[in-house]
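For this depiction, one protein chain was excluded, whereas all remaining protein chains were kept in their positions.
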Amino acid sequence: MCLGVPGKITELFEMEGLKMGKVDFGGVVREACLEYVPEAKQGDYVVVHVGFAISMLSEAEAQETLAMLREIIEIEDEVGPETEAS
Amino acid sequence: MKYVSEYRGAKLVQGVLEQINETITRPWVLMEICGGQTHSIVRHGLDQLLPEEIELVHGPGCPVCVTSLELIDKALAIAGMPNVILASYGDMLRVPGSGRDLFSVRASGGDVRVVYSPLDAVKIAQENPDKEVVFFAIGFETTAPPNAMAVVQAKSLGLENFSMLVSHVRVPPAMHAILGSPHNRVQGFLAAGHVCAVMGYWEYGPIAEQYNVPIVVTGFEPLDIARGILRVVQLLEANQALADNAYARAVTLEGNQPAQELIRRVFEPCDRNWRGIGMIPGSGWCLRAEFRGYDAGLRFDVEAIQPKESPLCIAGEILQGLKKPFDCTAFGRQCTPETPLGATMVSSEGACAAYYRYAHIDVPESS
Partner (left out) sequence: MKDDQQDLVIIHGLVCPRPLSHEDTIVLGHGSGGRMTQRLIEKTFYPPFENPTLLRGDDAAVVELPAEGRLAVTTDGHIVSPLFFPGGDIGRLAVCGTANDLAMVGAQPRWLTASFIIEEGLPRFLLERVTQSMKDAAEESGLIIVGGDTKVTERGKADGLFITTTGVGWIPADRNVSGANARSGDALLISGTIGDHGIAVLAARGELAFQADVESDLAPLNGMVEAMFDVCPSIHVLRDPTRGGVATTLNEIARQSNAAIVLDETAIPVRPAVDAACEMLGFDPLYVANEGKLLACVPHEDAEKVLAVMRETKYGADACQIGIVEDDPAGRVLMKTAIGGTRVIDVLAGEMLPRIC
């Protein structure tokens, strides 16, 4: 029920009293409301659903998960964090 | 795309699938409750790669599918009124009411507009002060904070021409309804990742314990879903009925506090009718007294509508995981994405649409 897409905050601004940001999804930029992630700063990654950031993405958690998986599966760097799909 | 591509890689997914194979010793029935997860599973063909022992059943996690027929008919009636602009999320446009949908209302002159964000609907109200702008506010808990912000913003801007037709639904009551049903076969749950990003997963521990069913918060990419399934299987094999988190990069136990605060400020629990399932007590959110002036259901006097469902449609049983789309006699024949009989065929997250789109070869095509 939740098309949430990760994006990087490239700019912060205010609109009609709401904390907003420009979010880059990888070549596509759209503004999103950041009221629900008050701690978010430029450069942070957030999950965006219908134009609202609903959660911060934890780089630390992501790296830990991927590292653990790679260790278990014993692949050497086949997939890196910046690899593009197809 | 960062945080997406890494979770689609074949090797990692296959590695986790192998682990599932090594862990599993007997058949298990698992339900994923989120339409987005259904979509992802069928789109990537993940269900074909799971061991035979796992039966994946699709739950009622498609807010478009479960919005009640009465409410859709109400939205259709309001959209057809002169001087009204109905703003809606895209996926609602093709959902059939008792005979029509928002597309056909638009074709006969109704002003129906697709918005990506609820704030776009507020903007439409600002730009059209002489029109009534009604926003069709559907969704699970994930969409509640955005929808709530729309009405808060409308209030703070003093917009009197804005109102919302609210149809929020909540996951925990639905889980109670499914797990508490005498026909229930579900033994493990994949909880909806983005619902939990907002609400946390503290509500699920007690549910897991009550019904002796492990519940694992799961994301949406193939790797996330595989990991969620692995964790549920591990818990099942170890006979541990807990709530756990396999989407830690986006979800914490407590969830998003500012979002939950605003939900509490704007909405209160109420009974909700789920299309195809029936009334589940306390399973919806409605506007609190302070915001009831923005309730389109009250603002617009719409005649009592007798909703009519197609007698062939078994969407309700599919939403509860009791039947699969292939069990329906109308699937692929009278009921297709072009001519949907029920909401599960319209929304691309509905199980029927997902199966039709990605999985049906053997069903003879309707001409």
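Per-chain residue numbering starts at 1, and chain names A and B are given in the order in which the chains are listed.
What we mean here is this: a contact is a pair of C-beta atoms (placed from the backbone, for glycine too) under 8 Å apart; a residue touches a chain by one contact, two chains touch by 3 or more.
Since we're looking at a predicted model, the values are computed, not measured.
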| item | value |
| --- | --- |
| Touch criterion as defined above, residue of B:8, B:58, B:231 or B:324 at the omitted chain | B:8 |
| Touching the absent chain when the full complex is considered, from B:45, B:206 or B:282 | B:45 |
| Residue of B:116, B:202 or B:326 in touch with the missing chain, whole complex considered | B:116 |
| Positions on chain A contacted by the hidden chain, ascending | 1-3, 5, 7, 25-31, 48-50, 84-86 |
| Contact footprint on chain B, counting only the chain that is left out | 1, 4, 8-10, 13-14, 35-36, 39, 42-49, 62-64, 89-91, 93-94, 114, 116-117, 120, 138-139, 143, 222, 336-338, 347-349, 356-361 |
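The criterion applied here is as follows: only the chains that are shown with their structure count from here on.
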| item | value |
| --- | --- |
| Inter-centroid spacing, chain B versus chain A (mean Cα positions, whole Å) | 22 |
| Residue ranges of chain B in contact with chain A within the complex | 1-6, 8-9, 11-12, 15-16, 19, 34-36, 61-63, 89, 116-120, 139-140, 142-143, 145-146, 149, 153, 156-157, 192-195, 197-198, 220, 223, 227, 248-251, 256, 258-259, 262, 349 |
| Sites on chain A touched by chain B in the complex | 1-6, 8, 16-18, 25-26, 33, 35-38, 45, 47, 49-52, 54-59, 61-62, 64-66, 69-70, 72-73, 75, 78-85 |
